[in-house]
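Got a structure for you, questions after.
With one protein chain withheld, the remaining protein chains of the complex are depicted in position.
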Amino acid sequence: MLVYILKRLGTGVITIWFIATATFTGMHMVPGDPLTTERGMTDNIRENLERQYGLDKPVIEQYFLYMGNMLQGDFGLSFTEENRRVNDIIRESFPVSATLGVLSLFFATMGGILWGALTAIYRNRLPDIIIMFLVVLGISVPSFVLAGLSQFLILNLNQTMGRSILPVAGWGGFEYMLIPSLVLGLSTMAYLTRLMRSSMLEIANSDFIRTAKSKGLSTQRIFISHQLRNAILPVITVLGPSIAIITTGSFVVEIVFAIPGLGRYFVQAVAQLDYTVIMGTTVFFGSFLVLMVILVDIIYGFIDPRIRVQAAK
Amino acid sequence: MQDSSLSSYSPKPADFIPLTKQLDKHGISRPSLSYWQDAWIRLKKNKRAISSLYLIIGLLAFTLIGPLLWSINPNLQDLDAISQGPSFSKQALIVETPANWGGVTIDNFPSQPSPNFSGLLSSTEQIEIVGQATTQYVRLSWQPVEGASAYLIYRNDHIPESPEDLGLPLGQTLAGNQVSFEDRLQLNAQAYYYTIIATDGFNEASTFTTQQVDLTLAISARQADLRNIDVEVGATVSLPGHPFGTDYLGRDMLARTMYGARVSLFIGIIAPFIFVLFGTLYGGLAGYLGGSMDNYMMRVADFVIALPFLLFMILFKVSFGIGPGENGIIPMMLALILLAWPGTARVVRGQVLLIREADYIQAARLLGANTFYLLYRHIIPNAMGPILVTLTFAVPMAIFTEAFLSFIGMGVAPPTASWGSMSNQGIRNMLSSPHELFFPALFISITVLAFNLLGDGLRDALDTRMRGNE
């Protein structure tokens, strides 16, 4: 097991190196650079700036310099938030996004498994149709509409009640997290519901369920210890990347609810061509993703012994 | 001892004719069906799937045949009908094309108050409407106020209820002796309440007067000319209706929704189909091969997931050399395909890892089935459920990605319509003109619904274990 994990971590490092190199090359291929601004600069002022940020060196030299610093855990200074180190940006914003993300994933998985199982049990009957309808609504309403609408509803709630029931925006205690995390988790919940329904139905027709039935096991028992357990596998598969994606934040939800998370940096850095932040966030996200995938593969093994045997080979 | 029968037997010549070969002697009474044929039959029985097929046909008809029936140019701007809700035709008066209005300046009144003035500003009196008030313009003039250096003009759509409730600040005059204002700001045929407040630049008069003005719907002679309406000034004409309303440039939303469907359905159907297919094959192969091959293949998938999507999207557009006015749908699709497949691949691989240990796979392998056959015949059909789920979710994902890209200036070039860019624009006026968001969002929802229902039906139809269950 330990050897397996070490091996996975080793390939993980190589994956991250590939990610970093591809991103570095990609961003330098986009025309323009972070120093281009609305206001024109004399060539001289530009040279001064380039010298300060080290952009006057050849790209290949910049690459080795950057990789060297990155190995020492230094992502450099941001171009847009000029006095901040990218390390600080990640260190300060990630816990916020992660809190929000974990909460919304909790809602999403619990909801997804529950609704998915329900729709499978009541297949083609009323509960199935209602949940199906909600799911379609959940995925076809984009998150920016949903976030805006829910904020509008909170505001109206506060106005009708004449006092603050829930905060409209901002970040602090649990009351600040509730609605944003629900909004953030909704599409994942919808996805997991559908995935769960489909794999539940698949399992319902398999031989071991039939065997269990013929052995005279109660429906409840079959449902919990056979159907649910097996149906949950595909859900866990997608959970790995989902954890990485959701906990590193959502641009839309963070913007609408004024949450100081990491999500907006992924979009803004690219739009602003903020080299160091692009690299920092990408490498951080990549490492996190790789770790999560390894973790999920290990958990997978716990749930399904057949795969553990395979993996340990 | 019963040989009587034998003895009574006498062979006939017919008994010596050889038997003809009867192929269907033990024949199956029903035709043999392949997996896909069987699936099709069961799909046809599934009411939800069939209704979803009708929905999809309807959408295609809307996209392809719709523009023939509703032949309004989707890019035609009507600046007199901006952001109008759904409506049928209206009557409008034709008026002279508004010429520049010099306004009213009182020469024997100071433009700036004398520094010695220390009294309080009084309210403006006698607001007059100059000329006829139509939706083309409203011209106002009033009496000057001593001590004023400018006047603030407000417009409201109801009678002000409090001194705070004055409505939109339309602007201000430049001097104390400029006592007129022309309002042309998106006027509707309704009553407006204009308020004029005198100010010395820092303090405002505490009292003011409000004037009610009723407007008639009118279009200018120049606009009438552009639309080939050949009527005299003063006549009334009927303007075309807009069943879905108009957008922020007065363009017909129905026509735009029809044309927008082309881009959105193209990206929303073709791209997901291709990347789910690729992801399925990739994930299927990785899961089937297992071991170190699986490991390497999945690391490549991780690599692709971790790439910053937006950056590579931009890079694609730039490196394709998409010029001004060109749509860039193809690079957008390519980028989507190249960057979005790993999700499906992961799901499929997970399923395949399970399935390949199943007994029927071992049996098939013993019977000498090769890899491709196993994948195609046994493994993928058995993993169909999750594949279909990812496919149905990939449809809105692709549509919204296009919308998001339009939002940051990487999408289709204006004035090309797409549901994504339309709802993006609509969200900005979500509360003031909800129809601009509603219609494109409705069609996105219908598309998503259709593919979800179809996915359900297909799942049931393709599930090998349900064969004969019904």
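A and B label the chains in the order they appear, each numbered from 1.
Throughout what follows, a residue touches a chain if its C-beta (ideal position, glycine included) is under 8 Å from a C-beta of that chain, and two chains touch if they have at least 3 such contacts.
In the analysis below, contacts and distances are computed from a predicted model.
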Identify the UniProt protein name of the omitted chain, choosing among "Solute-binding protein family 5 domain-containing protein", "Cytochrome bo(3) ubiquinol oxidase subunit 4", "NADH-quinone oxidoreductase subunit L" or "Bifunctional protein PyrR".
"Solute-binding protein family 5 domain-containing protein"
Checked against the full complex, the residue among A:96, A:184, A:222 or A:245 that touches the missing chain is A:96
Using the document's definition of touch, tell me which of B:175, B:338, B:358 or B:446 contacts the absent chain.
B:175
Just the residue numbers, please: which parts of chain A touch the chain that's not shown?
30-32, 34, 36-42, 44-45, 48-49, 51-52, 80-84, 88-89, 92-93, 95-96, 98-99, 102-103, 105-106, 109, 148, 151-152, 155, 158-159, 164, 167-174, 177, 224-225, 228-229, 232, 254-258, 260, 264, 271-273, 299, 302-303
Chain B residues that touch the omitted chain in the full complex
75-77, 79-80, 82, 100, 111-112, 154-157, 161-171, 174-175, 184-186, 201-202, 226, 248-249, 314, 318, 323-326, 406-411, 413-415, 428-432
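Criterion: only the chains that are shown with their structure count from here on.
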Chain-centre distance (mean CA atoms) for chain A and chain B, in whole Å, is 25
List the residues on chain B that touch chain A in their complex, please.
48, 290-291, 295-296, 298-299, 302-303, 305-308, 310-312, 314-315, 318-319, 342-343, 346-347, 349-351, 353-354, 357, 382, 385-386, 388-389, 392-393, 396, 400, 403, 408, 423, 427, 430-431, 437, 441, 444-445, 447-449, 452, 456, 459-460, 463, 465-466, 469
Which of the residues in chain A end up touching chain B in this complex?
8, 11-12, 14-16, 18-19, 22-23, 26-27, 29-31, 124, 132, 135-137, 139-142, 144-145, 148, 152, 190-191, 194-195, 198-199, 201-202, 205-206, 233-234, 236-238, 240-241, 244, 266-267, 270-271, 278, 281-282, 285-286, 289-290, 293, 300, 304, 306-307, 310, 313
